[in-house]
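One protein chain omitted, others in place.
And then chain A:
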């Protein structure tokens, strides 16, 4: 199942050998979209404000609110002012220079698949391009622009969250390097939506620049891909549906960091230690990160996806024939489903090309080992042996794992561990997670000063950091892991039972992992195929049989899922035991966290990882989706209404105490 993937080139190499200044000032002449209508950032704005769409919405808003049209018009132009990018080559050159300096100190290498760059260059000339990078770090979009500048490709305009605007100068700098800013929430604000969508569409239709945004909506704090957000994707696909462009090339980009700059920050955030506000001064404090080694970055530009081909036979574009195209309309269900499916496909395309480092495997193994007993120590040899076993398994499952050739495994393991010296401790040929160390906190602060809760949380920081690396490889294993768990929990080996179990788990976890909606059968078949192919499973007419040598694989896969199973169960338990009539969504996370801490300290839970608020939120989302919890409009806030019978039975089913009766499965 080895997929053909392009080779990487290190783009920092040249930076280390030639002048950064000359590089930043060099002649930059990218090839543009051949249908481009050249225009400036400011004439773009007037095109937007003069568009039929905006005119229509302005009139509509002014009628509905009884406001003067001039007044609304002014508001529209203020919104646009706040939003618009102001791409300037000089700023880009400035970044090219400074980033060169910074990148060279932070990273060993920045590796890019140059064939992907060539494909992108082709794609940019043919049709408007949408760039969809994965989002794991603030670095992502600067890095993207940096790469495109380096390879003489058209610079993108980038949809960025408003939070950057808190940092005055940086915000403006980013704006001048192509960022445009969107408010995080603008709920029912018609005018805002209109200006925003028209702005993006105008840039796309004119081929002004490639449009870049993050399908996941926000940085993933867990390194798992997030359920895609559809808003912007809907907007950029609309010109195709309406025939305003012939086609759009969508290019998924997978950016993987060997070490994530925000590693500990994310862990703290997930544990509820408030995140520092993004302010310019905080960024400067971040200077201490500059002294660390962050390994290498791998950026893989995926195959451009033609929206036209994607939509072929799925979307009937005639539906837009009967009303003027500028009058906004909620997308019909077929469009919605198509956009949703496409979003999942694109996120999966990102996942597939995410280059993985050996450390991802090590983190997986160390976490599993840690969970067996309280922070077990592991011999390095043992770890190497397991890593090689897991490496081979991952490759068989199609992972894009970069494992150095011609290097003894022990060396590979050792150098990976050293890069992540903050997370592991090695002594006398043995390794363990660096939990104790963290407990000793800063110099001069004796560990006894920590309360048990504080101690737990600081351990959790290490564990969640490790988990985020394990999560990078989760997409490789998730389908087989669901099957493995299903085999272990199903009440018999019967195919149908296993499938029921699988489909229950898959459904339960569809807010947790990237599982394309409606693809249960495909996923099941894929999982079966992988397990059978690797000799872990035999399938007869009616039954599944785990082979002798398959036990190790199945056990490994099932434990991959265990922390999640336990997390979902404990959230269910919380809802059954402690949810009050007035529990709101806001109170949910702190309350469930308190509950979990209590149980962890009492030693009733195996996985510290369940402290992750991400997991807790996903559980709640799943329960809401399944109707086990509902939101009830209260006087001031929406309260969560828990169907305790259902939640209880879901918990039991997750724990394997209840069989996945057909009825449960059917209902879900």
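Definition applied: a contact is a pair of C-beta atoms (placed from the backbone, for glycine too) under 8 Å apart; a residue touches a chain by one contact, two chains touch by 3 or more; residues count from 1.
Everything that follows uses one rule, which is that contacts and distances are computed from a predicted model.
Chemist: Out of "Vacuolar fusion protein MON1 homolog", "DNA-directed RNA polymerase III subunit RPC6", "Alkylglycerone-phosphate synthase" or "Ubiquitin-like-conjugating enzyme ATG10", flag the one the UniProt entry gives for the chain missing from this complex.
Modeler: UniProt lists the chain that is not shown as "Alkylglycerone-phosphate synthase".
Chemist: Which residue, A:151, A:320, A:395 or A:529, contacts the hidden chain when the whole complex is considered?
Modeler: Considering the complete complex, A:320 is the one touching the chain left out.
Chemist: Out of A:94, A:151, A:246 or A:529, which touches the unshown chain?
Modeler: That would be A:246, which touches the missing chain.
Chemist: Which residues does chain A use to touch the chain missing from this display?
Modeler: Here the touching residues of chain A are 242-244, 246-247, 316-318, 320-321, 324-325.
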